[in-house]
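A short worksheet on the structure shown next.
Every protein chain of the complex appears in place save one, which is left out.
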Amino acid sequence: MLEVKDLHVSYGPVNAVHGVSLSAHEGKVTLVLGANGAGKSTTLRSIAGFHKPKSGAVELDGRSVFGQPAHRVVRRGMTLVPEGRKIFFPLTVEENLRIGGYTASRANADATMSQVYDTFPILAERRHSAAGLLSGGEQQMLAFGRALMSQPRLMLMDEPSMGLAPTMVNTVMESVRAMVESGIGVLMVEQNADAGLALADTVVVVTRGETVWTGSAAEAREDKAVVHAMLGEAALDDARG
Amino acid sequence: MSTWYDMNVILIQTTLTTLLLALSIQVPLRFGVFSFAGVGAFGIGGYTAAIAMVRFEWSTWPAVALGALLAGAITLLVGLVVQRLTGLYMGMATIAFTLIVSVLAVNGGDWTGGAMGLYGALGEISIPQLAVVVLVVVGLLQLTELSSMGRRVDAVRDDPELANAVGVNVVLYRRMSFLVSGLIGGLAGAMTTLLRTTITPAEVNFHLVIVSLTAIVVGGSRSWVGALIGSIIFVWLPTWIAFVAEWEKVAYGFIVAAAAIYLPNGVLGVIKDGWHRFRTRDERARAAAVAEEA
Amino acid sequence: MQDVLNAATLGSIYLLFALGMALVWGTIGILNFAHGATFMFSAFIGHLVTQRVELPMLVIVAIAVAVGAAMSALTQLLAFQPILRRAKSQHAAEMRILIGGIGIAAIPLAIAQRETRSSPFGFQSTYSAEVMEIFGLRITTTGMIIVLCGLGIGIGLTVWLRQSRRGLALRAIGVDPETTAGMGVNRPALAFGTMAVAGGLAGLAGALLTFQLGAIAPETGDQLLIKAFAIIVLGGLGSMAGTVLGAYILAGAESFVLEMNWGTWVDAVSFGLIFLILLVRPQGLLGRKEVRRT
Partner (left out) sequence: MISAWTRKSLLAGLATATALGMAACGGGATGSGDGGIADTITIAQVQDQTGAVAYAGVGAKEGAELAIEEINEQGFLGDGVTIELEEYDTAGEIERASSEMNKAMADQNVSAILGPTQSQQAATVAPLVERMKVPTVFTQAGAEGVVINDWTFRATPPMETYYEPVLDQLEAEGAKDIAILYNATFPTFALLGEDDIPAMTEERGMDIVQSLPVQMTTQDFASQAQQIADEDPDALIMLLIAPQSVTALGQLEDAGYDGAIRATSVQAAGNISEAGDDANGLIYPVPYSTAMDTESSVAFTEAFRKKFDKEPNPYNADGYDAMWWIARAIEASGDSSREGIREGLVQIAEEGYDGAMGEVTFEGNDARVEGVLVEWQNGKERLVE
């Protein structure tokens, strides 16, 4: 459903991304791997409309969303769960969810909200307290819940496990699996490769702003290049040496 | 040349005193402190110097020194009291301080001359003397912009936590910025008053905050050079746009708004960009020449 | 009791003026220093129209609201939006928005000063205020309208921000504009609308205050600006209820000072009070604390 072809993004004179291609599908997880600074986050943010890409193609269900602002992209059924979660701390948990459902009708939003509460009971418990008081894992649940409120067909996830305790990582990945099983497509950037690979259907490796490898998760577990990309350039040099 | 100098001697004077005032606002801003107490210090310095001359018949320079020191001390005290505040809350508290200074001046009876203010403070300050004072202040500030000191100041402003972590005493730096702001503001007030021979409560007001802030932002907020550029622009602007006559204020509005929109780093930013581009072009040309020779 | 009612009227005047400013500052982060000029110019256009034809109160108010909304929307479109678009972050844009507002404010002020030669102006209206006596208290119909409008709109805005979808979006923008856009909120459009509403409120305040005072001068807006700034900071930025509270506290303090016949100390007492309150509550009376666990 999402097709990204030869994406180029720059920050001023710096070309952060030059030639990323990938795709994502309903009910499937596409995992983007790459070293720090390879341009994964930039790719995700550009697809979601937070940063205007320079050239390339971004198509959702065959229609271009290239360069569209974030608030329009959301209405097309694609939503980003940002790095660091970006919860609205002073707002209550329920208000965070309601802002997530900004594009939906009131009735729809109410229905989705009860689903979210079913999926994440902890959120229902804390619905009236300030979101800033949640623990890291709970905040990640809230970020998922908030993204679900727009009833997306595709979710872009930027480092969902970052900064979480190991036990929490499993819980988070379980909820990702649950969402995927409900038919939502996921495009995920994840440093925790083990956790990511356990979920992924397809793997895309990005090095220095370019897609260098695409394949199934099973192949990725076998292929050395992928491991290198995961571990970073230094490991690659070591392998050569 | 000398006629030009005679005609514009007051403007030159005003440029220098405005620069001092602008610096008194700029210094705390460079330390990440949103304090406008410099304008209050301007009032304190001005009144102190005028009172010393008119009531106690002090001579010019001791009066100026007393004004600057007293203003510095009081501003430091205010700083100690409000240092807990952040952002515009700090801004509001220091503006309140400035307005209170003005009210005290109105109600100061014979000491401050009430609403009419004090007049007859005939200071003996020549332009060269004023220029020397400004040079000394600017020279000292330049030290805080250079290399390691400059980097520490930048850290205190942009990332106080990091600054603390690398051993910069952020709290101390910020307190000192109040002291420096008060000293410079007091100096500006004292010298302005003795040059003009009068000071009135109406001068110490919110408008002065706006004037200095505009000068800094339009000129460039990170360096004294920016404050200088801003002071020159706003003191001389009326002369340059005299041809629009009664529409001067309208033109002023357009110029300030346009500067805010189009010059993100002030005029200084434009100059630096231009210089940078000029230099890199130079270097590229040289590199190309070298390549050709090879 | 009569004093309380007078203070309530004064507080409502401050509130009407401050509400629009508080709305845009507390949500979309724009501290609009052209608010005072918008306020004044809306009333001024009303004045110009009623010089040709005598109009009922409601029509004049409608004209002022429309002018205010248009001016404010234009300011957003031509100045603040471009500044935001060019700035790297909201934080970097803040100071330039402030200066842009100052520049823009100078334009209508200069025009009105030129047209009126700074003499006071009012409306030719078929409306004339009546004095009502309720339980032995005197209040004019205009005063009554102002109190009702001030309280009504103050409470209305508070509730709207808490309850409505757009209100929620605005509060979210106040926390994190970028993430809010990711929730499907069209930020520029919402900001544009919010500025227009704030301008409309400025226009409403301008018309009602002119009815209440009989006439205002071109400079009236500037004087209210600093008070509104103080009120918003006092109440706590981002809290509409805080603004309501702040307006009545400031008016109450001022009325008390006048009742004691310390007329020339008004600013010192009211700003001194603000200073002290900020020391006790650095985030303002009802301001949000940083709510965060980690």
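Per-chain residue numbering starts at 1, and chain names A, B and C are given in the order in which the chains are listed.
In this text, contacts are C-beta pairs under 8 Å (C-beta built on N, C-alpha and C of every residue); 3 or more make two chains touch, one makes a residue touch a chain.
All values reported here derive from a predicted model rather than from experimental measurement.
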{"item": "Visible contact partners (per top-of-document touch definition) of the missing chain", "value": "B, C"}
{"item": "For subunit C, the residues touching the chain missing from this view", "value": "2-3, 6-7, 9-10, 13, 110, 113-114, 117-122, 129, 131, 138, 140, 143, 212-220, 223-224, 255, 258-259, 261, 263-264, 266-267"}
{"item": "Residues belonging to subunit B that touch the chain removed from view", "value": "3, 6-11, 13-14, 106, 114-117, 119-120, 122, 124-127, 196-198, 200-203, 238, 245-246, 248-249"}
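Everything that follows uses one rule, which is that only the chains that are shown with their structure count from here on.
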{"item": "Chain centroid nearest the full-protein CA centroid", "value": "C"}
{"item": "Longest centre-to-centre distance from subunit B, chain (CA-based)", "value": "A"}
{"item": "Approximate Å spacing (C-alpha centroids) for the pair subunit A, subunit C", "value": "42"}
{"item": "Euclidean distance of C-alpha centroids - subunit A vs subunit B, Å", "value": "48"}
{"item": "Residue ranges of subunit C in contact with subunit B within the complex", "value": "31, 79, 82-83, 86-87, 92, 95-100, 102-107, 109-111, 113-114, 222, 226, 229-230, 233-234, 237, 264-268, 271-272, 274-275, 278-279, 282-284"}
{"item": "Touching residues (chain side subunit B, partner subunit C) in the complex", "value": "81-82, 84-86, 88-89, 92-93, 95-97, 99-100, 102-104, 106-107, 206, 210, 213-214, 217-218, 221, 246-250, 252-261, 264"}
{"item": "For the subunit C and subunit A complex, residues of the former touching the latter", "value": "165, 168-169, 171-172, 175-176, 178-187, 288, 290-294"}
